[in-house]
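All protein chains but one are shown in place.
Showing chain A:
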Amino acid sequence: MEAAETNAAKVKMKKQSPWTIARRKLFSNKLAMISLAFLITVTVMAYAAPLLTGYDPSRVDIMSRGLPPGEGHILGTDSSGRDIWTLLLYGARTSLTIGFVCMFAIVIIATFVGSVSGYFGGWVDAVLMRFTDFIMNFPFLVFVIVLASIFRGAGIWALIIVLSALSWTGAARVVRSKVMSEKENEYVMAATSIGGTPFKVIRKHILPNVMTTIIVQATLLLAVMIVAETALSFLGFGVPQGTPSWGNMMTEARDPNVIRTQWWVWIPPGLAITFTILAINFIGEGFKDAFNPRSIR
């Protein structure tokens, strides 16, 4: 019994999966680790917003409009008298929720479409890829504007659905090309030769080998989705006006007066967006590096 236990311990120590190697590389990447810490902090603060501020993000206070940072309002107030710090926290919640949910939705769609298309080839591939081309060439902005006006009351979920439905195409193509090169490997034939069905072979053998690409894609998608939310909201077609989001906060900066005299209204959300996107991209680079067997780190 004891011998078996020491054996098990040895096995654990010797375990050298590609994942462990990648994790070690990622952990030793300082920039990626700092970025990860930053992103986690932002996320925690966003979801713990009620604990960090006493104000209600949607409460308009006409008596304290456009106050500079100071006592009571750490970062001042905007032109409707809403507390900027509070808006920033709740806005992070909206922006990150949109980013993460879109990311997961896109990864699922792109992985499915890409792997089926790449593995089966032939007419399945042709049909799925023409559909992908169709979505890819869809006039994105027009579609979003139309849907945003139709589902005015639906809140952020309308935006999440529209963004996910239109943004999976690039990732699907990347997954497809990876699957196509991966399925030429002999182990795929070997897996089929022991009686594996196509979907089993895709799920158990091809996807683990493509996973690294998918993770890198997902990280970069997260950044793209947050930027998309911000841009659309800035234009007024994203998150409904009443809901705090980083993009909606930036809308205030459309007034030249605000840009000139009230820096505290638009600088905080601007910095928040910039640093979050930067952090996510650093994490993405870190993943890319960690999964690349030829990188030295």
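FYI, contacts are C-beta pairs under 8 Å (C-beta built on N, C-alpha and C of every residue); 3 or more make two chains touch, one makes a residue touch a chain; residues count from 1.
We adopt the following convention: contacts and distances are computed from a predicted model.
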Pick from "Phosphate transport system permease protein PstA", "Heme lyase CcmF/NrfE family subunit", "Peptide ABC transporter ATP-binding protein" or "DsrE/DsrF/DrsH-like family protein" the UniProt protein name of the chain that isn't shown here.
-> "Peptide ABC transporter ATP-binding protein"
Among A:S64, A:S79, A:N209 or A:N292, residue touching the chain not depicted | A:N209
Touching the hidden chain, out of A:S64, A:S79 or A:T192, is A:T192
Of the residues in chain A, which ones touch the absent chain?
-> 7, 10-11, 14-19, 120-122, 185-187, 189-198, 200, 204-205, 208-209
